[in-house]
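All protein chains but one are shown at their positions in the complex.
Naming follows writing order (A, B and C), and every chain is counted from residue 1.
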Amino acid sequence: VPAPGSPVRIGVLPHGTYNAITDVAGVRVGHKTLIRGASVRTGATVILPHGGNLFQEKVPAAVYVGNGFGKLAGITQIKELGNIESPVILTNTLNVAAGINAGISYTLAQKENQQVQSVNIVVGETNDGYLNDIRGRHVTEEDILDAIRAARSGAVEQGNTGAGTGTVCFGFKGGIGSASRVLPKTLGGYTVGVLVQTNFGGVLEIAGVPVGKELGRYFLSDQLNNPADGSCMIVLATDAPLLAPSLERLAKRAFMGLAKTGGIASNGSGDYVIAFSTHPSVRIPHRSGDTLHTTATLFNDDLSPLFLAAIEATEEAIINALFAAKTMTGRNGNKIEALPKEAVISILKKYNRYQP
Amino acid sequence: VPAPGSPVRIGVLPHGTYNAITDVAGVRVGHKTLIRGASVRTGATVILPHGGNLFQEKVPAAVYVGNGFGKLAGITQIKELGNIESPVILTNTLNVAAGINAGISYTLAQKENQQVQSVNIVVGETNDGYLNDIRGRHVTEEDILDAIRAARSGAVEQGNTGAGTGTVCFGFKGGIGSASRVLPKTLGGYTVGVLVQTNFGGVLEIAGVPVGKELGRYFLSDQLNNPADGSCMIVLATDAPLLAPSLERLAKRAFMGLAKTGGIASNGSGDYVIAFSTHPSVRIPHRSGDTLHTTATLFNDDLSPLFLAAIEATEEAIINALFAAKTMTGRNGNKIEALPKEAVISILKKYNRYQP
Amino acid sequence: VPAPGSPVRIGVLPHGTYNAITDVAGVRVGHKTLIRGASVRTGATVILPHGGNLFQEKVPAAVYVGNGFGKLAGITQIKELGNIESPVILTNTLNVAAGINAGISYTLAQKENQQVQSVNIVVGETNDGYLNDIRGRHVTEEDILDAIRAARSGAVEQGNTGAGTGTVCFGFKGGIGSASRVLPKTLGGYTVGVLVQTNFGGVLEIAGVPVGKELGRYFLSDQLNNPADGSCMIVLATDAPLLAPSLERLAKRAFMGLAKTGGIASNGSGDYVIAFSTHPSVRIPHRSGDTLHTTATLFNDDLSPLFLAAIEATEEAIINALFAAKTMTGRNGNKIEALPKEAVISILKKYNRYQP
Partner (left out) sequence: VPAPGSPVRIGVLPHGTYNAITDVAGVRVGHKTLIRGASVRTGATVILPHGGNLFQEKVPAAVYVGNGFGKLAGITQIKELGNIESPVILTNTLNVAAGINAGISYTLAQKENQQVQSVNIVVGETNDGYLNDIRGRHVTEEDILDAIRAARSGAVEQGNTGAGTGTVCFGFKGGIGSASRVLPKTLGGYTVGVLVQTNFGGVLEIAGVPVGKELGRYFLSDQLNNPADGSCMIVLATDAPLLAPSLERLAKRAFMGLAKTGGIASNGSGDYVIAFSTHPSVRIPHRSGDTLHTTATLFNDDLSPLFLAAIEATEEAIINALFAAKTMTGRNGNKIEALPKEAVISILKKYNRYQP
């Protein structure tokens, strides 16, 4: 089953209704896009794991660091406690602080949280400084609160939107992408959804087709002009009942999906995967009346199908971002072309992989 | 050689001139203390590894996570690249964003940094919410820039100052503490300096003497009233020529010093050690004219004396914080008593460890 | 409540019946001691987490690496899957292979395991080469199977026995030690038991008393003759219902207990903590008829008392090893004196800590 509108089919598993992270029930996505004047090309994207009070009902979570040249906020507490208690916020490198402040404000303002004095906000970023006046730090706390307020389920807007407004991927315009995979009912029928903020380089492959090489645009093809640096934030949601250790294993597989697009996790990349489970039975109450936490989770032996789903959904989410993004001009007149669809389709046809 | 004014002697190695992190040549410390009205009891403390442009001349660095229930910013890039390129900033839990913004502003404003679009700011925190109106987020970017501007070498102000203004340690008033150790000339004569922001609990021991037990104030002594939660930020500097892997090993030993004070790294602790080397020869230029990075560093086999120094300096820095801090009343009229010096001296005498 | 026969009392929590790892119900310990001729001074110690088929009923487990200069077998599978499926075997550095072979033979021979083709054997070691002809690799697979067969509950033989036969600790004769702590009923009444193989150095403190310094025997006291190198294997068992992430946190606290004895985790140390839970409800069946694994475990918020128990039990287990070990002469006539009990008692009295 192909993604609607995509000229390729990736992997062997089917996707969900929206082919997006929102196919995991309850997950909501919100964007705030900032395009102002000649040089503001940035924004924020938030992912809400469920519709309730995230601080009072935390979700099991894990982070995998593909390459740590980034400013991810919140990682050590996720690793220590195995949960997330705030929205997951994506923005640009120099506006992580706005994300933290917005997350705190959002949390403190909820009425059950009036006594809260500590909350771990998760903020990821990529560097949109080629198109965006990143030194201006244009994303405000209020912008991010707008993105939270805009969060909804259903189809996910992709491409030059939210935190992907000004990003660059494999030398083409990047942005936000999303995809999902659904396991067969006999394997539990679980969904894995992924959302990516693509801003990295390497040697682009689309469904294994050497598109970057064919287009003559790839890392080292021209030693002066093709830095592979940049980053990819990957957020993975699943409704499979998993605790942190299993989620960390899924997160690592998402990074394998990035590898399949030709990403190389270059020295300057901040490549992180944040994975969480939305299954109601594994949530962690902030304060519980119970003495013990009773959970029913998948055995290690049953995780491999989810691994495949994580790889495929991530690979496709990245490719979807490229197909969705549009040519953009920004700071200093810098211009980044969208992936040339017609040329790409020709290449896909050449390699017999055109499957619209 | 005892620390001036301290009633105990800890360990077997001598300390440096100031018995402080500033005994490591070039390291500067600055505080901004906020005591306003009835309920603002907070602040910031910054540590500058050297007097130059930190972004252009990065220092090798590592982080050890004792317990990760904290909001440390900047950790993954330190781990990936093995360096620090900004001041190390300490403040309260909900003002980490102010720290990040201040660090960015400080970096972007330096004239060699006019093209910089990405910088990794290191901000640690502990939760001063018992004495301070932490939800008010009173520490501003400007406050932290003030602390940076105030940074100097020489004696370090300790106790209720800067980021330690409102902290609590073992149920007594905590705060900033510092100490150092110097190796014998035959072992290289290197200095290890430590600065701590103490806000944690357990079963207090001073130089091995069971002070917490004698005072009847310790974790589990009264199951309702003695949470051990809280955090300890530990910053360790050395002039020994070390790269990141060796610094990570030193950082882990600093945590062993915390253990010796009776800290238990409770569930709710954010206990981190940030270690860096100031040796000029190991600095990492942001952009280098050289093809290779030539360094001359200590062999693994020669690190054990530095390990001992790290343990001792950390243990003593924590104890120094307790001796320096003074009784404080803050938010909601909450009052935390200073460590009762006279009673403590009696206890030290009882156990034959009084060594003024 | 003091340990029987010990001249000091460590910590604030009571110990269990045997003040040993076997206070955790179901845990069994077996030794095989090899003292032959002038230069064989070695052996093996095994810990069985429960009395059943460990491969078919795995226990949740974690490992913390204090300092990784050691040859621990089995670590990555414990980390990946969060369980142990074999006895935990301790022996000398160059006989780890004998331990692996014995563990495999033991596992393959059990009748439910006739189809087993892969099993992860956990073998730790310390280096007894000062007293023992370690290059001779005298511990055989059969010796280790003897230790497994000898495993029993109840009091644990300590000192110069099993894997501790030839070890050295703080310059005195080390060996096997064990201790336990029991939480108050109101906190669950759980037991934490620890067994250590002590072979390391530093600046010895007993219950905080500077024994090493008083005896003039400590790291750096004489720069030529006092290497702190060596290792400490720590095995921690608990009946608290915990999965791997919580056990890893307990394991880290055990290392804090080592710090309190004055250990410095020197460059040449292989310091590892292996922690497991024996609670029947958290066991992992090798193959399950169920789709989901239902467990009821402690919340993170309730772990701190167990942390304190882990610290105290480890500290005391190390001290117990020193008090139990006896003077030994071995390879090349090398002689290691036992801790001089009378002198130590005098020192404890001097510091008012003599509590027989």
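In the analysis below, a residue touches a chain if its C-beta (ideal position, glycine included) is under 8 Å from a C-beta of that chain, and two chains touch if they have at least 3 such contacts.
Remember, it's a predicted structure, so these values are computed and weren't measured experimentally.
Residue C:A73 is the one among C:A73, C:I234 or C:A321 that touches the chain missing from this view. Of the options C:L108, C:A150, C:L292 or C:I345, the residue whose C-beta touches the omitted chain is C:L108.
Among A:A73, A:V88, A:V194 or A:L308, the one in contact with the hidden chain is A:L308. Residue A:N300 is the one among A:Q110, A:T140, A:N300 or A:N334 that touches the chain not shown. Annotation for chain B: contacts to the undisplayed chain at residues 80-82, 188, 241, 243-245, 249, 284, 287-288, 291-302. Residues touching the missing chain, restricted to chain C, are 65, 67-77, 79-81, 93-94, 96-98, 100-101, 104, 108, 116-118, 120-121, 127, 129, 134-135, 137, 270, 272 (touch as defined at the top).
Where chain A meets the missing chain, the touching residues are 11-13, 66-67, 184, 186-187, 202-203, 205, 207-210, 213, 218-221, 223, 227-229, 249, 252-253, 255-260, 263-268, 300-305, 307-308, 311, 350-353.
Following the convention adopted for this analysis, only the chains that are shown with their structure count from here on.
Of all residue numbers seen at the chain B-chain C contact, over half occur in both copies; the interface is built from largely matching residues.
Chain A maps onto chain B through a rotation of 180°, based on Cα atoms and reported in steps of 5. Of all chain pairs, the one joined by the greatest number of contacting C-beta pairs is B-C.
Most remote chain with respect to chain A, judged by CA-atom centres, is C.
Nearest to the global CA centroid, when each chain is reduced to the mean of its CA atoms, is chain B.
Separation between the centroids of chain A and chain C, computed from CA atoms only, is 44 Å. Chain centres here are Cα averages; for chain A and chain B they lie 35 Å apart. With each centre defined as the average position of its C-alpha atoms, the distance from chain B to chain C rounds to 32 Å.
With touch defined as above, residues shared between interfaces to two or more other chains in chain B number as follows: 67.
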